[in-house]
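With one protein chain withheld, the remaining protein chains of the complex are depicted in position.
So, chain A:
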Amino acid sequence: MITQFRQTVRANLAKPEVRANFYRAMDGLMTRRLDQFPDKAELERLRTQSMAIRANALSKLPELLETLEANLIRNGIQVHWAETAEQGNQIVQAILERHNAKSIIKGKSMVSEEMGMNHFLETLGIECLESDLGEFIIQLDGETPSHIIMPAIHKNRIQIAKLFHEKFPDIPYTEDVDELTQMARRILRDKFYATTVGLSGVNFMVAETGTLCLVENEGNGRMSTTAPSVHIAVTGIEKVVESLSDVPPLLSILTRSATGQPITTYFNMISGPRKAGEKDGPEEVHLVLLDNGRSNIYSDPELLATLRCIRCGACINHCPVYVRIGGHSYGTVYPGPIGSILEPQKAGLDVHGELAQASTLCGACSEVCPVRIPIPSILNRLRYDGVRKDTSNTHTVGSGKRRTLSEAATWKTWAWAATHPTIYHAGSTLATRFKGMLPTNLGAWTTVRSAPKLAESTLHQQVKNLGVDHE
């Protein structure tokens, strides 16, 4: 039986245009990142520093969240806690209803994707308008993001040109990137002024000052957080850092790891609603802090490292699996290596546990992770949790649910043979002697490969003539 994931992968592998789009984009991003770190020693120092900042914040998470909340409130920001995505959506809904808002304009926010906010609000008749160019494009096409920082990266310029022409037939067809961008800009600009409520994500929350930091390139983040009279920020509880001085190193490694930029065009530090006498800014600022499984991840000392993530996407850009299958194959909000460790933990190993398997553990992700998340180790741990018999020592959702009798029996037999050398080596010798009788069709292995050829005789047999000692 072929899993849903494998079926999707098959379908997506068969789309040469999409595959080419990913290849081109990821190659560019890898090169740009590399160019930003000419000094390898400096990079490693910055990675260690960034890891320490995030690890420190997580080690004090409950305390920092309390400090953060107190300082946000002091700054006039209203704080809301949501244990689940549903609660988060209801909080947003309540704010919208209080302002009688029938639409919301959104800056880019992966947490809002995680909450399924657009779908939720649209069923209530509220229009959600994505103002990030990539998000705007995929919203036009009814798609979900295929990458956490470049949501429309699976599309090329021509595909986008055709999409714009289809959706806005009154505007002349163009394949010029600048013209396409200006087109989206004009459409969005009016909406910013006509919409009461703007929404954004958050990159870092500073506990000591009660500041929300937002990194972006297009200015839509600044527009969403300043032009409408109400600003709602949504983010995960793990995004907190202790002090303002933690921000510069993280910001520097974030932008360089993500898009290979020394700094983004915009960096917003939001420290409250419009004060008396100020000419602009929202009258209300809300922060929705989403848990959605994060506390459970937090409770495991090993899996906790998952929450260090600053969402730069470098692991995705460097993943040889992602670049081939594309972001949509994962069937999750967060794709790629970070998604493969985060999503199974959030949704449960029974739901997304296969993602932990969809990796060669090559380590390209952890090699570039700016906060040194040991992604292959966590994938290995999730594989273990998925098939472990005794689940009493783990909190991972769906632990043990991937264990099958046949696979467990196979490994048990293998272990028995490999701990009985006499039998094991008799078996290997027999196999080499009668190798002509071995099957040449080995199912999955032989779809693109010839069956492996056994040697004429094993190393154990040959070593006898080699003049080596045996103990």
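Keep this in mind: contacts are C-beta pairs under 8 Å (C-beta built on N, C-alpha and C of every residue); 3 or more make two chains touch, one makes a residue touch a chain; residues count from 1.
Note that in this section contacts and distances are computed from a predicted model.
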Hidden chain of the complex, named as in its UniProt record, picked from "L-lactate dehydrogenase complex protein LldE", "Peptide/nickel transport system ATP-binding protein", "Molybdopterin synthase catalytic subunit" or "ABC transporter permease": "L-lactate dehydrogenase complex protein LldE"
Contact with the hidden chain (one of A:V230, A:V321, A:I338 or A:I373): A:V321
Candidates A:L163, A:I187 or A:A431 - the one touching the absent chain: A:A431
Residue ranges of chain A at the interface with the undisplayed chain: 6, 9-10, 13, 320-321, 324-325, 357-364, 366-367, 377, 380, 383-389, 402, 407-408, 411-412, 414-415, 417-419, 421, 424-425, 428, 431-432, 443-455, 457-463, 465-471
